[in-house]
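Encoded as structure tokens, here's the structure I'll be asking about.
With one protein chain removed, the remaining protein chains of the complex are shown where they sit.
The first chain written gets the first letter, and so on, giving A and B; residue counts start at 1 in each chain.
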Amino acid sequence: MSSPTTAPTVPDATARNWASDKLFLGMSFWEYAKSLATPGNFLAGLIMAIGLPLLAYRFIFGLGAATNLSQTNPWGIWIGFDLLSGVALAAGGYTLATSVYIFGLEKYHAVVRPAVLTGFLGYLFAVLGLAADLGRPWNLPVPIVYSFGGPSVMFEIAWCVVLYLTVLFMEFLPPIFEWLGWPKARLWAVRMTIGLTVFGVMLSTLHQSSLGALFLMAPTKLHPLWYSPFIPAYFFISSIAAGLSMVIVESALSHRAFQHRADHHTDVDGIALGLARGASIVLFAYFFVKLQGIADGGRWALLSTPYGYWFLVEMLGFILLPSMLFAYGARHSHVRLVRWTAAWTVLGIVVNRLNVSVIAMNWNVPDRYIPSFMEVWISITLVTLGVSTFRWIVNRMPVLKAHPEYPESSSH
Amino acid sequence: MKLNRRTFFKVAGTAGAAALAPARTASAATSAEVLDAGRRGVLVDTTKCIGCRACEAACSETNRLSGPAMPDDAAVFGSLRKTDTTSFTVVNRVTPATPERFVKQQCMHCLEPACASACLARALDKTPMGPVVYHKDRCLGCRYCMVACPFDVPKYEYDKALPYVTKCTFCADRQAKGESPACTSVCPTGALTFGNRNELLDIARERLYAKGSPYVRHIYGENEVGGTSWMYITDIPIEKLGLPTDVGSYAYSSLTQASLAAVPFVLTLWPPLLMGIYSFSKRRDAVAAHGSDTQEEADHV
Partner (left out) sequence: MIPHDILTLYSAKMLEYGIAVLFLALFIPFWRYVQGPVKAPALAAARSRRPAARAAEWFLAPADRLFHRGHAWLMGGDEGIVTVGMDDFAAKLVGPLSRVSLPAVGASVGQGEQAWRLTAADGRSVDMLSPVDGTVVELNAALAETPELAERDPYGDGWLMRVRPSRLRANRINLMAGRAVHRWMEEAAAGLRGHVAPGLGALAQDGGMPVAGMARAIDPEGWDRLAATLLLTGEEGSDA
């Protein structure tokens, strides 16, 4: 399923068929299978060889056997990391689609498709993480089809995510149809782009903020420095910064890892600098918005407590600092600095989501939650699966480079 | 923006109307008067509880649970217990002696339950009679109800491969048959009084404001989280009851009201806003690329 990171060898002319062309990178099945023996694939395979049985164990023996969840701490890292952080980091899909298709910033065209793909896979694997966490995942269709908990924020999230996954998938149809060689279908898919983008931004605004709104229901359980009526705004604004940073990181890694599939004329550096400019402004505003939340709640005194120090680490180290570094890097064209800052920002988003869901949640209760080895490994497995899927798709479909028959894919 | 009971049931009612038949019977829209008349509650008078735990035994029997732990051993009061998947109610000794006071804990069956408003599949549902019931066939096991409940009532069957949420049911099926809940029916001292909530409030006030009454003048559950079905009166400081005192008197469903109210606004405002920006940027690009040639074209986008 995964693909080699080096260019394939000369294809065996006798193995020419649709499967060879589309699935096996032009090789016969056996050649392809042999080509899979790379260090990257070995690592991925190792991770999954442990992780997939663990996943089975969790479903056979129950959540209690596989996780450290408890009656006091019903949510752990599958919610905090896989779902919350995964969704936040997948925000590159809507931020880039809006920048390119709505705001007309053609400069970023080369990274729209990878961003939409990252978005789609990010959401898909976040939902898979959720399915691992749910006690009865087979009931997922219930709130969609016949029993509607209207007053629930979770209900709105469920609907939004289902719709948005569909939107992201449909936004990704043009490269799929180009890969399959179906020009009429591709044209039909391309025409929907603007509508899908607008719909997607709407859905993203709603569920990015609603994931934060979930925690409004826990005023006595979430530490007051993180609890605020403005959590929805915090989550939404930080999702923009998360998406931009993730695109910077992903484009840097992709253009290095997929050199034989990437368009060498993409100005990855220029794009990174431009995105950094945007991210620095967003983080700057986000910092002040959170500051306003502290003022509004009158929480200043809490800053000198241990949790207060940790909050300051998040504010100063993971929000203000990257904002300044992005600004400096963008102004002086320091692409390396920008890339490392983007990675740091990604980490900062994960830290924030974990803070809200697990670290600052139930902060005043003796029974604290620490993830079990199995939970951690299953999370890593899901991420590995996501990355492998990304590689599989990028190695076959026109994501990092336009399809030769559709060079003007820039015009849709 | 506070959600009052009326609008809560209206929302619940219309949402219920949109769902299929099985959901309907639980909470079709009703008027406030009928609600008040039918709403049941329990008054827990801790001055009368002797810690016999007959309520625990009756609850376990009715719900076919394996409890209670240490049924005849007073050592059970050595530590404070919580409800769990095999004990829907527990009695804790909260003060050691003079006076020795016991507090029965169970689901509070809030008038506007956080758990029900949090449940995306309406597995937890408030009935007009009072009980917050659990429709286990709808539950996804997301455990958001556990995060939302300020009393930490719902418990999860983590040890099972096919787990459910568990909590006190207020014996809804017994109530439907006209009986009282198992626990209240076996209480020997009258510490538990089951009846119409308004009447119970009157009884409580009578006791509280009687001349020379030892009671603390606060009915816990009258207004907490917007009011609960199970209410407590006591003669020891309220904080000693072991029930959360920081929950406020607003219904928890009001906490997410503003956020959810924004949804239709976003759905309405975002498309014209975004399409406006789109038209503007398209026009600007057209003008920049082709000068005055394509004014006509630009005017049409």
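Keep in mind that, in the parts below, a residue touches a chain if its C-beta (ideal position, glycine included) is under 8 Å from a C-beta of that chain, and two chains touch if they have at least 3 such contacts.
As the structure is a computational prediction, the values presented were derived from the model and not from experiment.
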{"item": "Among A:Phe29, A:Trp188 or A:Phe288, the residue in touch with the chain that has been omitted", "value": "A:Phe288"}
{"item": "Of A:Ser35, A:Thr266 or A:Ser372, the residue in touch with the unshown chain", "value": "A:Thr266"}
{"item": "For chain A, the residues touching the chain missing from this view", "value": "100, 106-110, 112, 219, 224, 227, 263-267, 270-271, 277, 280-281, 284-285, 288, 291-292, 295-299, 326-327, 330-332, 401-404, 407-410"}
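Keep this in mind: only the chains that are shown with their structure count from here on.
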{"item": "Separation of mean Cα positions, chain B and chain A [Å, integer]", "value": "34"}
{"item": "Chain A contact footprint on chain B (complex, rising order)", "value": "8, 11-12, 14-15, 18-20, 22-23, 82, 84, 114, 116-123, 135, 137-144, 146-148, 150, 152, 155-164, 244, 246-248, 252-253, 255-256, 258-260, 262-263, 266-267, 270-271, 274-275, 277-278, 281-282, 284-285"}
{"item": "Chain B-facing residues of chain A, complex", "value": "59-65, 67, 69-72, 74-75, 98, 101-104, 106, 133-137, 139-140, 142-143, 146-158, 194, 197-198, 201-202, 205-206, 209-210, 213-221, 229, 232"}
